[in-house]
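Just one protein chain is left out here, and the rest sit where they should.
On to chain A.
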Amino acid sequence: MKTAVIVFPGSNCDRDLAVAFEAVSGSKPVMVWHRETQLPEGIDLIGVPGGFSYGDYLRSGAMAARSPVMQAVADAAARGTYVLGICNGFQVLTETGLLPGALMRNAGTHFICRDVALTVGTSQSAFTSRYSAGEVVTFPIAHHDGNYFADTATLDRLEGEGRVAFRYAEAVNGSARDIAGILNDAGNVLGMMPHPERVIEKAHGRTDGRRLFEGLVESLMASA
């Protein structure tokens, strides 16, 4: 399988995400610069990493969402390619319109950097197939703008369609209905604020995030 990681000016989790992709897929991802207008042929999984793309100018993720490569990512997502956006990557995906809602300043206005407990919302997705619904996992978060907002109808639809992939087990940043990660309607795009790529090896202190990547690889292998 072939993976790619998008790199924007100001991305800082791109290498961690590349390490995670390589650890589970066995091959190095292609690092794709934001100025590219197309992705390499045959990419199965695209990572949109965390960081502070374009210095969070205007709104977190706003400038990155309009960069040339994101049109290629949107086209790939429409064809069914898996897309995983973490932290700033989640903000980029909402700004691109690949996921509904918006990520606003944390309710307490502070940047929050700590481990948080999350409840898995569904196991019915390629991203969460190796977890059980209702299972509690612990991932780190590190963000200033993680306060998920969407109108009531959108929130009801996300919940009704089983598209809330992860929820904060306690109120963390003001997110509507404690949403930490959501899926698109086709189930091939996941955006989440917590960082699974930071908990994949024993040396990280915990390996809760590894199953997310393993589940993805398994799904991709099964469909190949």
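In the analysis below, contacts are C-beta pairs under 8 Å (C-beta built on N, C-alpha and C of every residue); 3 or more make two chains touch, one makes a residue touch a chain; residues count from 1.
Note that in this section contacts and distances are computed from a predicted model.
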item: Listed names "Peptide/nickel transport system ATP-binding protein", "Phosphoribosylformylglycinamidine synthase subunit PurS", "STAS domain-containing protein" or "Transketolase, N-terminal section", matching UniProt entry of the absent chain; value: "Phosphoribosylformylglycinamidine synthase subunit PurS"
item: Options A:29, A:49 or A:101, residue touching the unrepresented chain; value: A:101
item: Which of A:150, A:179 or A:217 contacts the chain that the document leaves out; value: A:150
item: Residue in contact with the excluded chain [from A:15, A:66, A:157 or A:177]; value: A:66
item: For chain A, residues in touch with the removed chain; value: 58-59, 62, 66, 94-95, 100-102, 104-109, 147, 149-150, 174
